[in-house]
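Following: one structure in structure tokens, then a few remarks.
The complex appears here without one of its protein chains, the remainder shown in place.
Up next, chain A:
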Amino acid sequence: MGSQGGFYQSKEFLDLVKSIGEARSKAEEDRIVLSEIETLKRRISEPDTPKRKMKEYIIRLVYVEMLGHDASFGYIHAVKMTHDDSLLVKRTGYLAVTLFLNEDHDLIILIVNTIQKDLKSDNYLVVCVALNAVCKLINEETIPAVLPQIVELLAHPKEAVRKKAIMALHRFYQKSPSSVSHLVSNFRKRLCDNDPGVMGATLCPLFDLITNDVNSYKDLVISFVSILKQVAERRLPKAYDYHQMPAPFIQIKLLKILALLGSGDKQASEIMYTVVGDIFRKCDSSSNIGNAVLYECICCVSSIYPNPKLLASAADAISRFLKSDSHNLKYMGIDALGRLIKISPEIAEQHQLAVIDCLEDPDDTLKRKTFELLYKMTKSTNVEVIVDRMIDYMISINDNHYKTEIASRCVELAEQFAPSNQWFIQTMNKVFEHAGDLVNIKVAHNLMRLIAEGFGEDDNTADSQLRSSAVESYLYILGEPKLPSVFLQVICWVLGEYGTADGKYSASYITGKLCDVAEAYSNDETVKAYAVTALMKIYAFEIAAGRMVDMLPECHSLMEEFLASHSTDLQHRAYELQAVIGLDAHAVESIMPSDASCEDIEVDKALSFLNGYIQESIEKGAQPYIPESERSGMLNISNFRNQDHHEASSHGLRFEAYELPKQTVQARIPPASLASTELVPVPEPVYPRESYQTTTVPSVSSDAASTELKLRLDGVQKKWGRQTHFPSTSTSNSTSQKTVNGITQVDGSNTANSRTRETYDSGKQVEISPEKQKLAASLFGGPSKTEKKSATGHKSSKPSSHMVKSHAPKSSMEVASEKTSPVQQPPDLLDFGEPTVKSTAPSPDPFKDLEGLLEPTTQVSSAVNHSSTAAVTKPPDIMGLYTETPAGAHHKDSDILSGLSNSPMTNMVGGTTTMQVAQSSKSPNLKDSLEKDALVRQMGVTPSSQNPNLFKDLLGDCGINLIQPPRMGFNSQILTASSFLSNPLTNGATDHIPVITTLHGSIKVGTALDTVGQLVEEQCLDPFFSDKTNVMDAVHNLSTAKKAEIQYLRNLLERAEEQNRLIQAQVELHKNKEVTGMKDVEAGPGEICITKLVLRRM
């Protein structure tokens, strides 16, 4: 067949293709295509177009779309062509449809019918064509329409059909795993198909299945190994050979699967050793495909349970790759090295010069890969060299995507291995200076937190040194003309907190600098907001220290500007600043304590302190408060459908099913709880989902115990919270799981290759330039004391000689602590009814609930269990896990037991700490944030009977807080109201109590809660990313009332201090007036104040 086209191609088509082929520019090509579109639009809808002609038109349409123009006018004709009797025409029609339409296109519904018909065809080629289309066009909703037919086709006599049917099921699995979950046995069956093509195809779905759930397929290890053996021994038909390699693509797929199955599983790995070793020997390393298989072997060897012999072969193969002249092989070698050093770190040393060559290679791809390797082998001895190189590279590139990535890696390494505070601050400064707008805002928050919390050791001088050096460097950097916004925020925050802390700089100097920042970046409101708050802190510290505050003139003018700002956030901050300056030292100190950014501020979001008052009002005959969402529900109480609809609409974008919590919750309401719903008799059938929240309200602020303890509650809460919390859980779990694997491997190799090479062959370096040698020495040299944290984690869990075992305690600890945590809860928390019973003989119900929660943990532990004891067959089997783990963890018994018998906290805390070390999450901040999260949840945990729904939403909103800096505007809340509101008595500010009472009087609690609920719900739609802007939007809504409110509050404060008695009288008056305050009342200043509490926290 020549290149001049087949018999049936018209001159028109040939001309089109030729002219496209000869087009010399994009513009010319566009012109041709546009005129072609015009022609096609006219011709394609002409009646009685012959089939051949039509096929040609459709192919011309494909050209139109391929060259980037819209051909939607012709889609329907492609759909029509799938009905054609001629196979070639039909297939072309299907091809065009799969190229044009995505699976959610409206026209798909027209094709489903045709597909169904074609799947029944006697001509197996037609069936194949239809199956191809199924793989591309069937979406989740239409799966049931074709599924039965496809299952039938699995037994089709033609292997091509069986192969495509398997792939169709694979596609359904990708689209919706549940749709084919009952058909998994078919995949296993097809693995033994007589036809190697079908077997090879079956590996694709099996690979996906095994990736998602390793343990259910351990029994297939033997089958896979024997297939691989047969393939390697050339038992497959010659047709599958490629460049003298027997079915290399099947070998690669099998090796990938074995790597998954053997990971952390000694027993399974041992079965694989022989065949993998054979392949290592047989592979022809002179061909590309041979090297591809070799590379896959290395990946497999570094994933499965380590075997010294195989590791040696892998190391050999790697050095061959690295020594090769081909850049492709070098690339693969660097990648493979990165995998292998996780197990045997010392092999990097022999390749150091090759690595440095790659690092200095002009080829960007190779360079990046090498940076990836360096990132993996960073330790405290070489962190400076590596990070410096990374930063240099980061500055040199323009690709924002990669710049972001490398910046975050620099930050991560610096946080993990920083040799000194000085260096750390400098490094962070560089990163922010050059990639500030690209790094995640979280990185900035981490930096702030790190500066605030210090490096963890209880060494206050080191911490203050860190802060001083940070302040100093920031003051210097402020001289630069243009800085990224994120960096400026950090600078402002640090200057505000610590600018005057060491007494080196005067307040007026720092405030002057801050004013400069606010002026220079006058179009960046976030920076201005940070600057104003920083100013407020500086002044507050000055006042608290008893010094006279002298506002600079530029500061005055700035304030004037902000007081009239369009941004309500800025305006608010400015008013706060004004208010603070007017207060006396004592008041200022309590609202703005110096260096207290790490102290947690507890906000009683349930407003539990109002309970007494509410109770009183209700007794006096006031209407109880009913949340808005339920208010409308009450009207429709007879109509459940309507109710459901209402629920759906009020939650906007949430699609997740609520079924599960509903059932468990209903089952778990102890009858006693109804008695305790003293405040609001929630109509029970209306909101079964919520009723578990209905309890009395314990005081939150009283149990401000250790954070570690509360961490355990984290998981428990999440179960009840909305689905939206799950991201945080899953990340934490996955991290720990990964590390578990890492550790498992580290352990094995440490025994195998424990000798660390301190010196290396110096003869090899004779002709190497001294610079390279120096670099090599700094990268690789020096005894590697600190490995990555995973290694540290390994060391810390000393009692176990066997790593696999040592993780059993971890998971059991989790179970244990999760079980114990209810005990720490106030006894009237319904969620955990009968805690004592649970800790001894757990009732099945709570465990059922734990199932979903614990799934990730279970994966870890069951993977672990598999090699140590018999495999836990079903991962979610919590009871099995529970009974089994303590057995595998003798050395931790005491801890677990003490945890179980809910004995002293210290024991628990100890246990948790060990666990955390073992967990050894890569970034310490993740852990931190989890703890914080847990803490916040704990605070929010007070069940509120006023509005359970709101309550859950509040929990959701707490999740957001963990990405925020420790204290940004928190103090301002206190200023506004919260410290008084939340904890009047313990604050010691007795003279303010009347104010609170006044506030109580004027707060229209009902509407306030509604507003809070509504706003929080809005925020919750996007819980993890709702940042400042969102909040500011929300604040904006309240802008009209805001000014009045601030004035109002200030008046209250003043009056409180001066006219104690008078106010007392007013309180009485107010109370009398507002007995019916729980009813719907229009928005007043008081409620905005509360709303803001929630908002400002975010």
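As a convention for this text, contacts are C-beta pairs under 8 Å (C-beta built on N, C-alpha and C of every residue); 3 or more make two chains touch, one makes a residue touch a chain; residues count from 1.
Operating definition for what follows: contacts and distances are computed from a predicted model.
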item	value
Omitted chain, identified by the protein name its UniProt record gives, among "AP complex subunit sigma", "Large ribosomal subunit protein mL46", "Epithelial sodium channel subunit beta" or "GPI transamidase component PIG-T-like"	"AP complex subunit sigma"
Omitted-chain contact residue, chosen from A:L110, A:C135, A:A520 or A:I618	A:C135
Residue among A:Q9, A:Q578 or A:S594 that touches the chain left out of view	A:Q9
Hidden-chain contact residue, picked from the options A:P177, A:G197 or A:G277	A:G197
Hidden partner chain, touching residue among A:Q116, A:S176 or A:N328	A:N328
Residues of chain A in contact with the chain not shown	1, 3-6, 9, 14, 17, 20-21, 23-24, 26, 29, 59, 62-63, 65-70, 86-89, 91-92, 95, 99, 102-103, 125, 128, 132, 135, 160, 163-164, 167, 170-171, 174, 197, 200-201, 204, 207, 237, 239-240, 242-243, 247-250, 252-253, 288-289, 291-293, 295-296, 299, 326-328, 330-332, 362-363, 365-366, 368, 401-402
